[in-house]
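A single protein chain has been omitted; all remaining protein chains appear in their positions.
Think of it as A and B in the order they're written, each chain with its own count starting at 1.
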Amino acid sequence: MKHIDEYRDTTLVKPLVAELARSVTRPVRVMEVCGTHTMAIFRNGIRSVLPEKMEIVSGPGCPVCVTSASHMDAFITMSELPDVRVAVFGDLFRVPGSNGSLAQASSRGARIDIIYSPMDALDIARNNPGDMVVFLGVGFETTTPAIGATILAAQREQLDNFCVFSTHKVIPGPLEQLMQDPELKINALLCPGHVSAIIGAGAYQPFVDKFGLCCVVAGFEPADLLNGLILLARQVGDNHPRVENMYPRVVSWEGNRRALGMVEEIFEPADMEWRGLGILPLSGLAIREKYARFDAEKRLNISVPAAEEAKGCLCGQILKGKTTPPLCPLFDKRCTPANPIGPCMVSSEGTCAAYHKYGRDA
Amino acid sequence: MCLAIPMKVEKIEGNPDDFTRNQIAVVNMNGISKEVRLDVVDRWPEIGDYVIVHAGFAIHSLDEEDAKKNIELIRELASHMPEEMLLSGDEQ
Partner (left out) sequence: MSDNTILLDHGSGGIASQDLISGLFLKHLDNPVLRTLEDCAVLDNQPGRLAFSTDSYVVDPIFFPGGDIGKLAVHGTINDLAMRGARPLCLSLGMILEEGMNIDDLEKIVISIGQASTDSHVPIVTGDTKVVPKGKGDKIFINTSGIGIVADEVSISSTNGQAGDAVILSGTMGDHGITIMTRRAGISMHGNLRSDTMPLHRMVALLLEQFPGKIHALRDPTRGGVATSLNEIAAGSKLSIIMEEELLPIRPEVRAACEILGLEPLFLANEGKCLAIVDGSRAEEILRLMRTTAEGREAAIIGRLVDGKSGRVLINTPVGGSRVVAPLHGEPLPRIC
């Protein structure tokens, strides 16, 4: 597997582990804001080789985990409407709303198709003209262009039984809001590789300028991850925060203009609710009026129930590294992997879920 | 977020400027092939190029020069010798 195997080569990776140990000279608290980084760090056992002075916290970067319970409830309600079938990424299938998950709706007879690409939802719509096929749109900048292109394809085909429920979110704005906390305990940001393929490495410059954060864009193979962590440690050590792009095979400074144009054409900024963080202004994308016939909320007249404050949920602070799960009043009481309240519990490798599973040595 | 992997382009259908037709590539990894869309790829690929595929869409065409630079950056980092080891080497 070209462009993958060379980054997994142990003769390359093992020296990088040693180099990481040498590079950490001052305490480094890294936030990664990408569910795929979370998974890759876990799968490669990176935490077990981290130097003592380096810590990684998982930020709000898994689009599935930050999908709010009220959005999940709306998805489930929609899946149970007559003549509606919903198409969904597999990740979302077991995420609970306030009263069960899509998996449970499926067991009650809701028609739910798990798909790999949003284009697969168009196939389903084409083959089932009597049904309204609703794609449950979750995802950040990497995924949104694909959904936009799917909407355009539906328009070209004049496919009338397809629409999208948009809960798409953006990364930089909300992340900036998180970082405004004066007590923030993070000094380094491992920037998401594939979001950056779209928005460009330049998007992180404000984090350096405003918050003095060290920023490195990195890929997902073990050598990429270690490379990213080494450079973050060096930036912290030299006290020279800047944006470094360590994923140049995929990420440019400017990003993917064609994809950004696609998003701009179909979507407009909107306030959006994030699980555990509440409604963050202009942190999401809504479908423009021009494409209203592909907007599930309008087509099916679905309203998202008012967000219920998750009282006592400390995910916001855990994400910022200000506290740890056991200090949260909900942890392992009202909030468990089977009934998660905040995003850190939804993701199987989120901070709270990991604490729940493996205890403090997580 | 966002799982995306490099796959090699074997076939291309459509062209970059004609949005009224399908823009599709057949891509391959280890003998597994798949159709992906080229609607949002940053640079129209050529046969033999690698593209980064996410959710059935190519989102980026890899440039061989960038790829070479990338792995070299990392190899250089991995071959970095700490000063104490260099010193002890000198003594021998």
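The definition used in the following text is that a contact is a pair of C-beta atoms (placed from the backbone, for glycine too) under 8 Å apart; a residue touches a chain by one contact, two chains touch by 3 or more.
Here the structure is a predicted model, which means the values were calculated and not measured.
Enquirer: If I consider the whole complex, including the chain that's not displayed, which of A:V17, A:L81, A:L184 or A:V304 touches that chain?
Expert: In the complete complex, the chain left out is touched by residue A:V17.
Enquirer: Spell out the interface residues on chain A facing the chain that's missing from view.
Expert: 1, 4, 8, 10, 13-14, 16-17, 34-36, 39, 42-49, 62-64, 87, 89-91, 93-94, 103, 113-116, 120, 123-124, 139, 143, 222, 226, 348, 357-358
Enquirer: Contacts of chain B with the missing chain: which residues?
Expert: 1-3, 5, 7, 29-35, 53-55
In this text, only the chains that are shown with their structure count from here on.
Enquirer: Could you give the separation in Å between the centres of chain A and chain B, each centre being the mean of its C-alpha atoms?
Expert: That pair's centroid distance is 22 Å.
Enquirer: Under the touch definition given earlier, write down the residues of chain B that touch chain A in their complex.
Expert: Touching chain A from chain B are residues 1-6, 8, 19-20, 29-30, 36-37, 39-42, 50, 52, 54-57, 59-60, 62-63, 66-67, 69-71, 73-75, 77-80, 82.
Enquirer: For a test of understanding, state which residues of chain A touch chain B in their complex under the given definition.
Expert: For chain A paired with chain B, touching residues are 1-4, 6-7, 12-13, 15-16, 19, 22, 34-36, 61-63, 89, 116-120, 139-140, 142-143, 145-146, 148-149, 152-153, 156, 192, 194-195, 197-198, 223-224, 227, 230, 246-250, 252, 256-259, 262.
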